[in-house]
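See below for the structure under consideration.
All protein chains but one are shown at their positions in the complex.
By written order: A and B. Residues from 1 in each chain.
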Amino acid sequence: MSNEHYAIEMLHITKRFPGIVANDDITLQLKPGEIHALLGENGAGKSTLMSVLFGLYQPEEGIIKKDGVEVTIRNPNDATALHIGMVHQHFKLVECFSVLDNIILGIEPTKAGFLRKAEAREKVMALSEKYGLHVDPDALIEDITVGMQQRTEILKMLYRDNEILIFDEPTAVLTPQEIDELMEIMRGLAREGKSILFISHKLNEIMSVADRCSVLRKGKYIGTVEVANTTKEELSRMMVGRDVEFVVHKDPAQPTDVVLDVEDITVASKMHSNNAVKNVSFKVRRGEIVCIAGIDGNGQTELVYGLTGLEPLKSGKVIMNGEDITKAPIRKRSVMGMSHIPEDRHKHGLVLDYPLEYNLVLQRYFEPEFTKCGFLRKANIRSYAERLIEQYDVRSGQGPITMARSMSGGNQQKAIVAREIDKNPELLIAVQPTRGLDVGAIEYIHKQIVAHRDSGKAVLLVSLELEEVMSLSDRILVMYEGEIVGELDPKTTTVEELGLYMAGAKRMEVQ
Amino acid sequence: MVLLLQYTLIFAAVLLLVALGGCFTEHSGVINIGLEGIMVMGALGGALVMRFLPYDASAATLATRFGMFGLVALASVAVGMLYSLLLAVASINFKADQTIVGTAMNLLGTAAATVIVKSMNTAANPDDHSSEIQYGGPKSAFISKFGTFELNWFVILAAVLLVVSIIVLYKTRFGLRLRACGEHPQAADSVGINVFKMRYAGVLISGFLGGLGGITYITVGVSLWKFENGVAGFGFLALAVMIFGAWDPIKIAGAAILFGLFRALGNVHAGIPFLASMEIPPAVYNMLPYIVSLIVLAFTSKKSRAPKAEGIPYDKGQR
Partner (left out) sequence: MKQRTPLLRKNGFQTILSSLLCIILGLLVGYLVLLVINAEGAWNAIIDVLKNFMKYPSGAARMKYLGSTLVKTAPLIMCSLSVLFAYKVGLFNIGAAGQYVIGAAAGLYCALMPGLPWYVCLLAAVAAGAISGAICGVLRAYCNVNVVISGIMLNWISLYATNLILKPGMDPTGKDTFRLVKEHKDSILPTLGLDKLFSNNQYVTIAIPIAIIVAIVIWIILDKTKFGYELKATGNNLNAAKYCGMKENRNIILTMVISGALAGLGAALFYLSDIEQWNVNSSSVPAMGFNGIAAAFLGGLNPIGAIFSSFFIQHITLGGGNVDLSHYCAQIADFISAVIIYLCGFVLFFKSVINRFLDKRDEKRIQREKAANAEATEKGGNK
């Protein structure tokens, strides 16, 4: 083992944050000229590991070696000097610059301060020829496809003579054809001796392009396998683990009338020109928890924005309790009985500089109970807030008058859950309701959601956590690249199978 | 008509200089509302040189005239840049609200200039409480007469600086990096560009150009300036020119000429028989550039080409 030559090695890396070990003794070794996949769920510790490699974090334990020599990386410039480059998930490109300008930015060839673009252009064209990266150097970034933008990012690395190329979830924003092209480009790069680290959770892609695959789970290193000697099932098992650690006690669902009927909706994406949600249809009934499962960035966010009215639909219809609400304003949907626990509690869920009591009435402040003749009924707001705080066990420094900003994340989330469930909605849309919370809070929120279902209401849950999906839902819809690719019954399906659908390795015709 | 051309050119030069200054700052990612204040301070710097430097207009050679012009310009530039540091420090280092700071700089510019000039005048003559500086003689150093047409050398300087600005912004490494900082500072940082340094440069350039714009403005048609009056909103008008010019020097030049023409009408309308016969009150001419700019903005702001990161303090931690 010791005579094996590695381009870059991260040995026994441990990185702790308050209350959490993000990387626990992780070892990653990248051979020259190989494509090495890094597989793991959301929160498995991949991005922390990469931040360590780029010097954004200093690890508590462990060392990094380049070509067998120990190196210290204090900031991204050190990483660049070691010829390590990365294509970020969100491209770091200046939109109104040309492709060429973006490539040379930071290491421009100049004479007396004047740009020598002709020289740069020659080098870029040579690289583009050599690796089959077709770009128009004079096109503006904002005018070209996401695939071209990605090729620009790759050229940026090659222009800097980078040897170690990291691709962070590069296929999330691409069309199938573009993905095929990217795979071909990656193989070409590896043939030319570049070492590639490919961060992904799409099993098909890993199987088709990677030589080896390292798997992380919950901050721990699970193992490294030769892709040729493994199967998708094996990888899926390594990624998600076998056991569902805690189980929610609930009776079988007894679904009755349809509350939410989604017909063939399409939602545009803000990130790229593809549609984020493509012709999705499904129904949610009273007394059931329907879960949209999937890996982050497959259109779940936009689907929820479309349903709640935060973004307009491109096409399709949304019907709630028989009424067409496709174009209804947000307030109307809310009054009709739609509640929404948003994905990002700081962006949408809370007014951070409002006290807790004001946040607790954010969806109801206009009701007669809280407003009379245009004046807030502060006494009622206070007593309502106190009841919610008591009932839902929201803890804070000063009770109702605590500023939301000063509360812990778990209690902020509990406050939102309390607000949305206490409205007693016909339909509860909960997006990652337990993200970043500790076990106690998770259990509590799960109980509330089940109780809401049991009171005969409909719940649409969007979750990235497989355990949550498996233990909480009555029906699972898997979303992959903006489409629903499978409908599964959590009682009969397995985590592995779910993983295959989420990673796009399997699909079925739904409805 | 000669007069109209003369005034249009000179006002356009002022607007062009100051708007280019704003253009550089905003391309670096900082909003500069304080251009008006920078203009006043720059004007003060130049006026002081004209006031105190010995200069005999009747015995002037081309060399002494050129020397005067150079020193006046230099003083305006130096004071303008120094003053613009107030914005740089507050908005870049302390992440202060750029609008408040810019507004304060406008008020401070006029107040400080008034205090300085008044105390200077009072020190020279205890009965003199005016905020005026006279510079009739020295001003003639940089004005060339061609018949009735007077050419202010600052107009030529403005034209030269326009060309320089275009080259710097689009043909040099500095310009490329500057614009990257205003559009996507995280991207710039990720390729090793020092965003703070670039933004400092952007603000200082606006001090340079704003200062020149200020001295140019107070040499239009008058030979003394009352600093209590500031620069009558020209800094703000320049901001509108910059927005109308879509942050692009060539379009800014076009906008500056258009706005300059409207402004010049206010000075010379009485001399144009057609306009004089309409008997439109002078206040209307004064309003005209602002009304035009408001209407233009209403139609052009929907699709703004403003640098995307302008006004947002750059925080290294947020990558």
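Here are some notes:
What we mean here is this: a contact is a pair of C-beta atoms (placed from the backbone, for glycine too) under 8 Å apart; a residue touches a chain by one contact, two chains touch by 3 or more.
Since this is a predicted model, take the numbers as computed values, not measurements.
The residue from A:R160, A:K202 or A:H340 that touches the chain not shown here is A:H340.
Which of A:L350, A:A385 or A:V469 touches the hidden chain is settled by the complete complex: it is A:L350. The chain omitted from view is touched by exactly one of A:G113, A:G132 or A:G397, namely A:G397.
Counting the whole complex, the residues of chain B in touch with the unshown chain are 33, 86, 90, 94-97, 99-101, 103-108, 110-112, 114-115, 118-119, 122-123, 126, 129, 131, 228-230, 232-233, 236-237, 239-240, 243, 281, 283-284, 286-287, 290-291, 293-294, 297-299, 301-302, 304. Summarising the interface, chain A meets the missing chain with residues 308, 310, 329-334, 340, 342, 347-354, 358, 362-363, 365-366, 371, 374-376, 378, 395, 397-399, 403.
Quick note on the criterion: only the chains that are shown with their structure count from here on.
Look at where the CA atoms of chain A average out and do the same for chain B: the two points lie 48 Å apart. Those residues of chain B whose C-beta lies close enough to touch chain A in the complex are 171-174, 176-177, 179-180, 183-184, 186-193, 305, 308, 319. Only residues 56, 76-77, 80, 88, 92-97, 101-102, 104-108, 110, 113-115, 156 of chain A touch chain B when the two sit together in their complex.
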